[in-house]
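Report on the structure given below.
A single protein chain has been omitted from the complex, and every remaining protein chain is retained in its original position.
Labels run A, B and C following the written order; every chain starts at residue 1.
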Amino acid sequence: MDMERRNRPALELYVPEPEARPGDEVDFSHIQVPPAGSVPRPDIAVSTESIRDLPYTLIRVLDEEGRATGPWDPRLDADTLRRMLRDMMMVRVFDDRMYRAQRQGKTSFYMKATGEEAIAVAGTHALDREDMCFPTYRQQGILVARDYPLVTMMCQIYSNRGDPLKGRQLPIMYSSREHGFFTISGNLATQFPQAVGWAMGSAISGDSRIASGYIGDGSTAEGDFHAACTFAGVYRAPVILNIVNNQWAISTFSGIAGGQLTTFAARALGYGIPGLRVDGNDALAVYAATRWAADRARSDLGPTLIEFFTYRVEGHSTSDDPTAYRPKGAGEKWPLGDPVARLRQHLTGLGEWDQDRDRQLLEQLDAEVRAAQKKAEKLGTLQSDPYAEIPTMFEDVYAELPWHLREQQAQALAEWEAKRK
Amino acid sequence: MDMERRNRPALELYVPEPEARPGDEVDFSHIQVPPAGSVPRPDIAVSTESIRDLPYTLIRVLDEEGRATGPWDPRLDADTLRRMLRDMMMVRVFDDRMYRAQRQGKTSFYMKATGEEAIAVAGTHALDREDMCFPTYRQQGILVARDYPLVTMMCQIYSNRGDPLKGRQLPIMYSSREHGFFTISGNLATQFPQAVGWAMGSAISGDSRIASGYIGDGSTAEGDFHAACTFAGVYRAPVILNIVNNQWAISTFSGIAGGQLTTFAARALGYGIPGLRVDGNDALAVYAATRWAADRARSDLGPTLIEFFTYRVEGHSTSDDPTAYRPKGAGEKWPLGDPVARLRQHLTGLGEWDQDRDRQLLEQLDAEVRAAQKKAEKLGTLQSDPYAEIPTMFEDVYAELPWHLREQQAQALAEWEAKRK
Amino acid sequence: MTVMNMIQALNSAHRVMMERDAKTVVLGEDVGYFGGVFRVTEGLQKQFGKHRSFDAPISENGIMAVAIGMAAYGLKPIAEIQFADYIYPGFDQIVSEAAKMRYRSAGDWGLSMVIRSPYGGGIFGGQTHSQSPEALFAHVAGIKTVIPSNPYDAKGLLIAAIEDPDPVVFFEPKRIYNGPFDGFYERPVTPWAKHPAAEVPDGHYTVPLGKAAVAREGQEVTILAYGTMVHVAIATAEAQGIDAEVIDLRTIVPVDIETIEESVKKTGRCVVVHEATRTAGFGAELSALVQERCFYHLEAPVARVTGWDTPYPHSLEWAYFPGPVRLGLALKKTLED
Partner (left out) sequence: MTVMNMIQALNSAHRVMMERDAKTVVLGEDVGYFGGVFRVTEGLQKQFGKHRSFDAPISENGIMAVAIGMAAYGLKPIAEIQFADYIYPGFDQIVSEAAKMRYRSAGDWGLSMVIRSPYGGGIFGGQTHSQSPEALFAHVAGIKTVIPSNPYDAKGLLIAAIEDPDPVVFFEPKRIYNGPFDGFYERPVTPWAKHPAAEVPDGHYTVPLGKAAVAREGQEVTILAYGTMVHVAIATAEAQGIDAEVIDLRTIVPVDIETIEESVKKTGRCVVVHEATRTAGFGAELSALVQERCFYHLEAPVARVTGWDTPYPHSLEWAYFPGPVRLGLALKKTLED
């Protein structure tokens, strides 16, 4: 150790901590909420250099009274607004029902999107029906917005004989090419650069469809996030890169992903692409930002990174109990409110909605979900009567069965026979 | 295809291109060079938010006449400056000699750092001797600045019996714990987050040593870059993250890594850490920026990302011919000049250097290198008499030889015997 | 001695080593405040502080890389990968860096570090919470790979791994965290409490790496197994009344060739069993080794009982899992041949 060294101070490791832990008061005092309508809306052809401040703001349309205000107001007609409200409510009803089904032992696993419904639903309505989405497990709202059959969703969740995925995937890992809903991977973040590749494919082919990728705040730390942003920027891929910042990754708060240092939208600056930061609980802001990004993509102006600022109101999944690592009731105190309530308030203020219609809708959704559940359960549940076509287990590994899978298929069948005896 | 779709314009893939290709005139007109001394030097405890413009500037100390100017002038004494000049010249002499040795068939491979000598050399002099460097293959200047024996470098290059790495590594993949020079990996970028881990280890241990990691512009696209920046930011690791932007990655220009979209220093913004952009051909600017970052790290203020803006004057390696993908003579026209010439001019301007001393030094360095080469070649070259201790091939895979490696070792020896017959 | 399940035994190994050696640090996704999704690192942050046990960003690549950096610094990191299915983003750092560091630096930087990860199926985790990728690590020179099958071994092996001077990949069969699952999935779950290997010393001890255990003695046939499959092997032998010798490999690289050879030369027959996909699995290596070294003792071909060459399906879990029926059929055939 040289002389100089001895006078150097001892270093210390810094490990970020959230504002509150179990036993503490819920504390959202650090959350800054700029007024709705305060952020300018640039032209889509704007130079990236001139909007370097956007990632540090928060694009909001609905004010505290539920009025739409400012340049980002997408001026949607009442039917579209009602449809969005309906889809968001449907996601919530569906989630509650399936959560309960898991608790009843009917399947192995479930994940809710409570508090985040606006992101998938309003985002999807801002896209064309033929655009391709690369969702995570918390964008069931896309399927709902694109009229995917509830029964089929449930069959997937139950891994029963109606499951289009043949019992292969964990519950909620849906897939539907027809609905522009890319097969969900259990591996986080992998689909984010795939969305970029799909969009590049569209551009290479002179197509007009764009792609929309999703990633969680925690998952932005994966190398895949970096690959997605790098390739999207370099090739001006027609893609929307959505970060759903719900501030938690299982038990880990977003500070461990860098959330205390700057915004996630600011990541865009390093790639020289536009970055928007949006109130994710404001369906109109979600719609407007998505539309802006989609218009850019369609005009060959390249990708947009959007951070949707929201809060994971419930546990990470049915395997998780959030009171082990954060104060109880944090979700209810989230300063950006509830996305369903806010859109409802907006429609009501417009005179396009009221308590009666709301009650009616809720009853109707509940009935729809119950009916679907009954149908789905007739096709089995994981608990009672799961998907069990042994030969299909060997299909789709390759387009055609090679000899070794044919042999194994025969062996598996023989084994199943032996088991019956 | 819905109605709306048909009216959508056809997309097109954008693929970036450099300003000039073989046959074109060299074109550096897009390079903006702000005057030396024009960038303010913030206090090391500055808040990251208040220096978000730094990544878009260019920190320069030496002006066109070689005078040091502005707040980043490190005010070094003449001995230090002369030492830096000597080391940079040594790297160049050494490179030329070893390049030639490869061309003579004495070894398999070599890589020069021509035009980039200031970065490794001045950067190292701004660190403590005990700080740990995680270099790429273009920072041989660190070893020179830390008095690593030239003969040993050459023995490594020749893979001869004097090679401390026992013939295991490709030429120039040096390693010396004693010199704080981390073992170079043939895999790009991997060492960048390792530097962060080392720095975290130092902080965990209450040590005072810091780490310095290096990466090329092209390699910033790897996931490792993202991991390094994320972890460094989150845990405030005492590390300097150096990007050597020499604008080429083998045949690929930096636009393919995102260099047309923004600066590499701007990547820092996404991680909420300070980002500096520095004239890499200005030894004083390199020194000053490194010192600023080192002081931050030592004060537990966390990491700094530094982009050193420079130009790869020669081929990527002995396997490369740059005239296949860029105009001839691009290196000589590089607007930020030659780092050796600029430091020489500075010292001359101070009255601390002159042509005679320069000629003398050059002769002396040349003699040193020739003498070292003679010594090294006595210990063999890859061509004539490479390292060939078969039993050592099995050592250091693990700390101790497990049974299967012992068996294989015996087999290899028997085989060698059989070959002799 | 305390009765522990595997989670408790692994937790105890951490505590013992963190108390003995301030250089031991723990990192991984959700391992800090919360103590890990399987609770293996529970209470460590509280006891040893945030700088000794902390949550990491969701970057298996970064976790591996900074663990390597810490080990290069001189610490002894224990890095958790939340599920073995998620180790691949960190594969490059393990294969290209951790495995080769001592070699390429000619001994300057040996890396003493442990990569822990819950692994294997049997919990209805679907294709991304069930994988057994041990063969991928076995093929890479420079790392050791360990797979315990019970609480006693789990603690002793983990301590040995932490003390080992080389990088160790430590796979924990998650299906047996809470009880010795033997593949008879219709039967009620048994806890570890009733198993002799659940008696675990509270303090420091090691189970050496590279040494197999004879989990059951027998004369008719040798079953080579590790992890969950050890219990399946024993239960199958018992259910079928076969006098099988079950070898619990415990470490697959370096594998305990002496114990294997001795047993197979005695029995003349060998069945290899693992949960991973069959093709180029570690069973192939075992089969090759056995026939290379015991060729003239073998009375039947070495049989492999494995998972199928497909992803691990969710609802068809038990049709995929190499349970007592599959193993039983193979044993019968091997004994008849």
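In this section, a residue touches a chain if its C-beta (ideal position, glycine included) is under 8 Å from a C-beta of that chain, and two chains touch if they have at least 3 such contacts.
Keep in mind the model is a prediction, meaning the values are calculated, not measured.
Participant: List the shown chains that the missing chain touches in the full complex.
Facilitator: Taking every chain of the complex into account, the missing one touches A, B, C.
Participant: Return the single residue from C:Ala22, C:Ala141 or C:Leu335 that touches the missing chain.
Facilitator: The missing chain is touched by C:Ala141.
Participant: Under the stated touch rule, tell me which residues of chain A contact the chain that is not displayed.
Facilitator: Against the left-out chain, chain A lists 132, 164-166, 168-169, 173, 175-177, 182-183, 185, 187, 190, 192-205, 211, 223-224, 226-228, 230-231, 234, 395-399, 402-404.
Participant: Quickly run down the residues of chain C that touch the omitted chain.
Facilitator: 61, 85, 88-89, 91-92, 95-96, 99-100, 103-104, 127-128, 135-136, 138-142, 253, 276-277, 279-285, 287-288, 291-293, 295, 298, 300-304, 308-311, 337
Participant: For review purposes, identify every residue of chain B that touches the missing chain, sorted by number.
Facilitator: So the residues of chain B touching the missing chain come out as 12-13, 15, 17, 21, 108-109, 159-160, 163, 166-171, 173, 185-189, 218-219, 221-224, 249-252, 256-258, 319, 324-325, 382, 386-388, 390, 393-394, 397, 404-405, 408, 411-412, 414-416, 418-419.
Rule of thumb we're sticking to: only the chains that are shown with their structure count from here on.
Participant: Could you work out how far the Cα centre of chain A sits from that of chain C, in whole Å?
Facilitator: Centres of chain A and chain C (C-alpha means) sit 35 Å apart.
Participant: Chain A to chain B: how many Å between their CA centres?
Facilitator: Here chain A and chain B have centroids separated by 41 Å.
Participant: For chain B, give me the residues that contact two or more of the other chains.
Facilitator: Residues 200, 202-204, 223-224, 226-227, 230, 234-235.
Participant: Specify, in ascending order, the residues of chain C that touch 2 or more different other chains.
Facilitator: Expected reply: 51, 54, 56-57, 59, 61-62, 89.
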